[in-house]
Each structure stands twice: as C-alpha cells, then as structure tokens.
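Rather than the whole complex, this shows some of its chains in their spots.
Per-chain residue numbering starts at 1, and chain names A, B and C are given in the order in which the chains are listed.
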Amino acid sequence: MKTFEQVAPLLEGQAIEVPSWAYGNSGTRFKVFGTPGTPRTVEEKIADAAAVNRFTGLSPSVALHIPWDKVDDYDKLRRFAEDLGIRLGTINSNTFQDDDYKLGALTHTDAKIRQKAIDHHFECIDVMGATGSRDLKIWLAEGTNYPGQGDMRGRQDRLAESLRTIYDRLGDDQRLVLEYKFFEPAFYHTDVPDWGTSYVQVAALGEKAMVCLDTGHHAPGTNIEFIVAQLLRLGKLGSFDFNSRFYADDDLIVGSADPFQLFRILFECVRGGALEPGSEVAFMLDQCHNIEKKIPGQIRSVLNVQEMTARALLVDRDALTRAQEDGDVLVANELFMDAFYTDVRPHLAAWREERGLPADPMRAFLASGYQEQIEADRVGGTQAGWN
Amino acid sequence: MKTFEQVAPLLEGQAIEVPSWAYGNSGTRFKVFGTPGTPRTVEEKIADAAAVNRFTGLSPSVALHIPWDKVDDYDKLRRFAEDLGIRLGTINSNTFQDDDYKLGALTHTDAKIRQKAIDHHFECIDVMGATGSRDLKIWLAEGTNYPGQGDMRGRQDRLAESLRTIYDRLGDDQRLVLEYKFFEPAFYHTDVPDWGTSYVQVAALGEKAMVCLDTGHHAPGTNIEFIVAQLLRLGKLGSFDFNSRFYADDDLIVGSADPFQLFRILFECVRGGALEPGSEVAFMLDQCHNIEKKIPGQIRSVLNVQEMTARALLVDRDALTRAQEDGDVLVANELFMDAFYTDVRPHLAAWREERGLPADPMRAFLASGYQEQIEADRVGGTQAGWN
Amino acid sequence: MKTFEQVAPLLEGQAIEVPSWAYGNSGTRFKVFGTPGTPRTVEEKIADAAAVNRFTGLSPSVALHIPWDKVDDYDKLRRFAEDLGIRLGTINSNTFQDDDYKLGALTHTDAKIRQKAIDHHFECIDVMGATGSRDLKIWLAEGTNYPGQGDMRGRQDRLAESLRTIYDRLGDDQRLVLEYKFFEPAFYHTDVPDWGTSYVQVAALGEKAMVCLDTGHHAPGTNIEFIVAQLLRLGKLGSFDFNSRFYADDDLIVGSADPFQLFRILFECVRGGALEPGSEVAFMLDQCHNIEKKIPGQIRSVLNVQEMTARALLVDRDALTRAQEDGDVLVANELFMDAFYTDVRPHLAAWREERGLPADPMRAFLASGYQEQIEADRVGGTQAGWN
C-alpha cells in the first residue's frame, strides 16, 4: 500500500462543487420539513456554500439552478460569490416544473413547447456567459407513466433534435452534460434512463457534450464503477452528481449508504485519470438534506468524498496489477480492501492543519456560531426550496 | 374453464373502496400538476367518488383521510355521501406531516410526541363513530434515513406500545389495519417495512387488528400473491390498497403495469375465499393520478379490478388441482393462463347493461358532461391535494 | 383497433429460431433433473426442433452451440436438418467451460488464453461456412467475483482487441452479435453487462456487428422495450434471445412471467420495423426447461411469441398517434391495452388450419405420439446437457 505522504499531492487540487439547492428545503412528496436558518435568497445559499468551503477547503464553487436561482444581475452575483471565496459553477436547467412540461419538454410532440424548453436552455447559456460557468447540466425529467402514452422512439428523435439546437448555441469553452436517470418523476419510461442513452445522445452532438453520472440514478444492483470506467475509457465522463441511496434516488449524503461503493467509484476515477491535473471530470454533490441540518450535511459529504479519495489513492496499483496478472483472486482483493480499511482520518486532519484548515471541519463549524447566527438572522421571508 | 355465467354471481357483491385523495392533486417531490375541475372540498371529492360508483356500480364507499378531510360535522358528511348513493369508509390517519413527526410519531423517543400521535388516532376513532366506518387504517410513514440515526429495535417496542393503546380504544365492530411499506418517505429503515413486521405487530394486538397490503409497497421481485395467500391462511388479511408500479411506490392505475400480477393476486383471493360473502377483506384503491384525469383514472382502475376478478374466477380449479396433483407443469400453467387470456370485456358489458349500468362506463362518463360541468363550476378556491 | 385479417399477412413470415440446447437437460447449480426422451446427440436435438416447427410452422431454424453440438461433418448435419424441414441457424460460441477460462477468455490478461478463445471463434466461423449460418453469437460470460480481482478497464480494452480480430475474420454475409448480461456467472462485474457496453463495442467494429438482447439479462425494473426501441433507432438490434424471468436470468418460457412486457417488446418491434420483410432482426429463444417437458415447452414458447405479436400488430397506431399528440394519456393507454386484452387465439387457430397446420399445436403434439416414441427409443447413452 502507498503511504499517505505519497498520495497527498493528488488531494491538493480536489474540488467538489456544491449545489445551491442543498441549502434550501427539500423533502419527499409527502412532506417538506423546514429548518431554522434556511436561506431565503440565492445570496444566502451562496453564503452557506462558502461556509462549507471555508471549513473544508474542498468546495470552491457552487452550482446554480435556473429558475430557482434566477437574479437580475448575474455579474453582481458572481462578484458576491467571489468575495466569499468561491466561484459560480454549473448551471442546471429545469424543464419539469412548468405546466406546459407535464407530458414532455425537449421531447414534447408540440413544437411550440419544445421551442419553449430550448429557449429556456438558451437563457441558461446566457447566464453561463455572465457567471463564467463552463457547464450546462441537463437533467431530463421527461418520460411517461403509462404504456402507450407516448411514442418512446419519436421522443428520442425529438430529443436528439432539441439537444442539437441547444448544443449549437454553446460557446467554445462551454459544455453540455446530459444526466440520465432510471426513473422518477416518470414511472413507465424515462427518456434518458441509462448511461447508454446519454452516451449515444451526446456522442451524436460532438466533443463538448458529455455524460453526467448521478450515483443515485441506477437500477438496483448496477455496478456503477464499471460505468465510470467505461465512460472514462470513451472520453465521455463529464461530471458526477454524488449522493447515496438504499432504494431509489434517495439523495442521501454521499458515502452514507455504501461507503465501499464510493471507494470503488473513486478507485476507477484514479485508474482512469479523472483526478489528475487537466482532467475535465467535474465532481459535484446533488443531495437532499430532508431531516438533517444542511450545512453540516454538506460538510460531511465533501469530507466523505475526500476520505474515500485518499483511501482509493492508497491502493498499490503496481502490486495490484501483478496479483491480477498472476490470477491471485484473494491477494488482489486483499490489496484493494487494505486501502479501503485504512483509517486515513488522522492523516487528513494533520494535512488540513498544515494548510490552515481546521483539523476537524465538522467540530469547527459547530463551534463557529455560524448556524446560530443564521438561525437568528434569517427570520421571516420564504425559505428557499425547489421553486 | 368456467363460463362467465357460472362466475357472474360472485361479481355481484364486489365493492372497491375509492380514496378521497385520489380526486385531489398529487404528484412527485418535483412537481404537483393541477387539473381543471379538481375538488376544493371534501364534499366535492365525495361527489366525484359517487360519480365513479354511478357509472360503474363498483365503488359504494369512499375512504377519508384525517386531517385532509376534516370537517366539523361528520354526521352531515355521512348524509351528504348517502344522498349521493355511497358510504363513508375507512378512516386513514396521518402522522407524517406535522413538524413534530419529523423523526417519528408512534415510535418517537419523546413520550409527548408519541402521545400526540396516539391522540390523533383517538380522534380518528371518534370520527369512525360518527361516519360509521369499520376500519382505522394506519400507514406508518416512520423510519430513519441514516444508519445509527435511530434505535430500530427500541422503535419497534415503542410502536407495539403505541398500537396497543390505540387498539384498546377500538369499538367492538371496529378494526385497526396496519399497512407496511418497503421504503419512502424514510430511506434507510422503515418501522413497518414488510408483511412479517405488520403481522407480528397486529398478531400481538388481537383479533380486531389486521394487515393492510398495498400492492406498491414491496421490494423488487416480491411475489405478492404469495403474501396474499399466506395472510389469508393466517386469517390476517384485512385490506388491500390497490395500485401498480414499475419501480417503487409509483401509485399508478391498478393493473396498468403488470395485469398478470393483478390476475394472480385476485386468483389467490378467490382461492382463499376473500371474495365470498362474509369475507372481511376490504378492497380499496390507493393511487395517484399525477398526469391523467382523476375520475376517468378511477373508473379505469375499478374496471381493471373487476375484469381481472372475472378472469381469476374463470379458472377451472378442479381441473387445475388435478393437473397440479399429476405434476403436469405445462397443463397446470395452461389452465391458469387460459383464464387470464380470455377476453371478459364483452361479457361484462352485457352484464352491466342487465343491471342498468352503462355497457362502457368510461365512454358513458366522458359523454355525460360531468367533467365539463365540474371544470366550469370549480373555479377559484384552493384545489385539494395532500394537505 | 385493427382486425386480425388486416394484420395476418405480417404473421406469415414470422420465424423464431429455437436453440438446440433447449432439448437437452438443464437446471440450476443445485440439480439438473433428467427427463425420459431427452436427446443424446445433436441429430436428436435437431429432430426435436424440427418437431416444434412441424406442429407450429414457426421455427424454421435451430441454433447450434459449439462445442456442445460439435460434429465431424457439418455439411451432413445441414442436410440432416434440411431433410427434416429446418435450417441450421446461429452458431453460439462457448468461452466459459474450459479451465483456462476461469478468470477470463477474450479479456484474459494472458495473451495465450485470449488467442485460444479467439481461435475458438475462428472455428465457429468455419462451422458457419459449412452450416450456412449468418450469425456468430457471442455471449461473454466473463467478469470478476471480487472487487480488485481484475482491471475492468483493461479487460474492456482487451475485449475490444479480441473482438476486432474475430470480426475481421467474418465473411461478407456473416454477422457477429454480442450479447450482454447483467450478472452470472460472474458476480461482481460482467465485462458486457448492459446494452450500452455491447453497443459501444459493436459500433467500434463495424456494420456487421450487432447487439443481441436477451430478455432475461437486465437489472430489476429495466424497461426492456425502451432498449429495443433505442437499438432499432440506432440500427444495431441484431437479435433477440427470448425467455422470461421473475428474478434473475430464470430462463423460463417466454411470456410466462410477464406477458404484458412481451407485448410491449413486440409492439416496439412493430413500431421499429423489425417484423417487416427485409428486417435483419433475428428472433430466437434461449430458455431452460428445468422441470417441464422440453418439446411442449418450446411449442408453448413460440406460440406465446406469435400470440403476442398478433396482439401487438392489432394496435391502431394511427389512432394511438393522435391520442399521443392530443396528450390524452388515458385514451392512448386504452388503445394500447385494448390490443393486449384481445383474445387472438381463435383467430390464430383458424389461420393455422388454413395453412395446413394443427389448430392447436400443443394438443396435436401431445396426441401425435412423438413424445412416447422418443421416450421408447432414446434409452441408454448420455442425455445431452450443457456439456
């Protein structure tokens, strides 16, 4: 196994983008519980995201969602974020909350509705220009609930056409990342249900189109790290939406449901060069803190990614390759598990302190008074949520 | 195979309770779409339920949900329903939408919160007295999202204690039915996740406590008809919540995702005597019409149950038993499938007409002007939903 | 809905290839039960396959598996089949039963073992020349059982290289079809686990390489008909391996577990032109008759495919398109279900009789004495199985 010292340099550049909406309220269809201190404005969300970065050094940018984070002056918003030490990141579009989109948006049979959805993405690209964002992320919440309701193949063709129109509007340094999802909110078919569909759609568009892999968007039992390896091999892994799940798209704290799976995913990132300087794979969170406090929930999340990255880096890949070539199943597995079972937390605490960060970001945050302050300050107004 | 004439008498008494909330708006965590004509009041919901019964003759009662359907005068509400030709049925409690219940209700560590949840059920039992309802249905939306968050075993013990207190308040002719659910809204553990847990809890209470089986609340691949057979064998199948699903608790129209599964479930009902006069198994719908029109959605649903019941009754059980005893796998399966593949719709149309019902309830409803009328009438106010 | 007469012409050309190994014994890892009359030789398997065709008119060809069906003189075998009225069809390779392949074959780290596996495919291509077969089917049973055991990405690269070598050996009129499978016999990762992987591998090869879709090889809940639609859209659906399943790769009689799913799959075939003259999609069975009699099991299977094809053809696609464009969810679904619920069996019986086939192939087979004859004849020797 490698030593922590050997792998520490690769941790230097690690950046995990946080989503603005994680700081607002979220829940299930049964209930959205509110919590004291929840942001009322996009600025307050950004302030919370900046707090996460301040205590962890891991989240230098925050993703925005349009229209949830719509403002009049994005340039001002960008400066607001920069003053707090973070950047504005990925712009997420939304084609699932307008009444017109009830039966589809980019795939709709009605050309006028498709154009409306395309125009929304044009607006997002405009926002990207103002915010300096590289990525336009499209999660396609489209599909049908009943067999026969829609023509799956026609919808796929219309999707290709709509995406082409959006893609052609991208600037030279901008990218489109297309997220796939197994099910929900549609329950019979989803228009982009799997990595294969996202891949064929983005491959048809061109080099600036990539796949977004949300770790909660797969069928039960899916080997996610295989998909990571495959997309890296194909040069089409654009970004991660990290979270974790026991059943469906539970959107729990990344690493909380199956830490070993997170380890395996990050190992394939290491194997495929996704952590190296120059890699264009974006690491993001996409989670819901339905019952736990949001800022600590985000701190825990970025720390989990960092800890598992460190463990994944510890694997002695040369020895592993030898064991694999020897066909020694148990030794290869043991070399792999050794890294997973190694407790990197003390090393990371020391490493943080060397960098002027708190050894224990969670305790430091709780002791900082930040939470108490926002609970006192953020009284009145409407707490932000998914709207 | 039996003839339709042979089995028709068993269809006479079939009753499928409809839920008041199916007529209100529902959706996913991402969006609840509204539709014109949606009820604003419990009376309007009951009127819609009565319309379903008028066109199908299949839904003589409507389930209420407290507090969604709370009124000052339940006796008046009962008369309102009776004037429209239907009864008030099962009373459903709700311990998932109050802020106090964020981390539990009947299982909460705090005795005050448990008592509040118990008191809510006492209120429901009072309502049952006024509405003449037999069943108190408890869907326990409790659980935890993160390992370690709660003590699963302690929660089970507290649940037993809370249920005992509620059970002891039941009248002689009242029942408690306990619904189980695999996951959602909790994502790590659910306090009543499976039939086994519901069974051991209600078996500990006594004869008036039964299991409620919601067809959408199981793990992928679960053989639901086996559970039906087992609960009937144990004398503990209290009621069905019918709906259908492809993935999770999709709450689609019953029979729309896997009609053959519905057939198999109803065959076990036939096999176990659940359709015979005197059976105390309650058949109910529990669905969400997120994108389709609600009243036609309900009409389709009760018709689907009726059609599959007729098919299930057609099975020649004597011949089937012989084939099973002969070990003739293919003939037994063929006898079973023959009934499923038989198109009973023309027979049912004629049968309906003999009873003064429209041959095609769906067309009759669409032609009746009811939908247009409610869309015109129900303007303004707040459309009913899950609140 | 269309009439049976309107759709009957499209049934004329329907051909469902049967696998030679379905007539031999198969089972689970726990036990392979034998049955009287099971073939001992490839000729006896072919005779049984020909019997299925004689009674149904649906299975004009039989797939072979190398080495299970290895003979010295394939030309003679071809004439043997032709004399019985059927053709030799797809050649299936086997890289999962040689000790050398324990940890991989086309993906193995050892170049010598890869070459051995490639040579086996060369041999299969030679067989294809002699049998006049068009398709080489590769089910890649490779993968790993433990994380770290193999380098998933390196295996993918080696697979690409091995397939290229095999592909280049194909004749002008020959094809390679690559089957994917979610899991089993490997339990941690499978080298071709999903349609996406099969697609990217065959797309890299060229026009003669296609995807094979086995209906039992998906994750729980996968919408298989979506994949059918997508592969047809991409021009890469080479063939089907039909069977059905409740849980994993159960290899039950096609249509027995979820007939509605089979209907939906065949509807997408209709929609995508896979049933039209000139379509190059091959329809095959790949099943195990562990406990039921094999020849009747195969007869039931091809009849199920035919019946569901007829139902799928009945859908009034013009009316369906209108309902879809109107956004009428319930009417669209109803048009779809109407066809599914229509009992085509009497029509098909009459249609068969017009063609000189028995109205009821199953009864005709049982009455024919064929089964009794083979049980009397096939005494001694070693019953064929998966070896």
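We take it that a residue touches a chain if its C-beta (ideal position, glycine included) is under 8 Å from a C-beta of that chain, and two chains touch if they have at least 3 such contacts.
If you're wondering where the values come from, they're calculated on a predicted model, not measured in any experiment.
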| item | value |
| --- | --- |
| Where 3 copies are displayed, count of copies in the complete assembly | 4 |
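Here is the rule we use: only the chains that are shown with their structure count from here on.
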| item | value |
| --- | --- |
| Most heavily contacting chain pair (counted by C-beta pairs in contact) | A-C |
| Shared interface numbering between subunit C and subunit A [over half = same, under half = different] | same |
| Chain centre separation (subunit A, subunit B; CA means) in Å | 38 |
| Euclidean distance of C-alpha centroids - subunit A vs subunit C, Å | 39 |
| Subunit B residues counted as touching two or more neighbouring chains | 220, 246-247, 256, 291-292 |
| Complex interface listing, subunit A residues touching subunit B | 26-34, 96-97, 99, 102-103, 141, 145-147, 182-185, 187-188, 220, 245-248, 250, 252-253, 256-257, 290-292, 386 |
| Of subunit C, residues touching subunit B in the complex | 220-221, 223, 246-247, 256, 258-261, 291-293, 296-297, 300, 307, 329-330, 333-334, 337, 340-343, 345, 362 |
| Of all residues in subunit C, those that touch subunit A in their complex | 102-103, 109-110, 145-153, 156-157, 182-183, 188-190, 193-197, 199-200, 218-223, 225-227, 229-230, 232-234, 260, 264, 268, 271-272, 315, 320-321, 324-325, 327, 329-330, 332-337 |
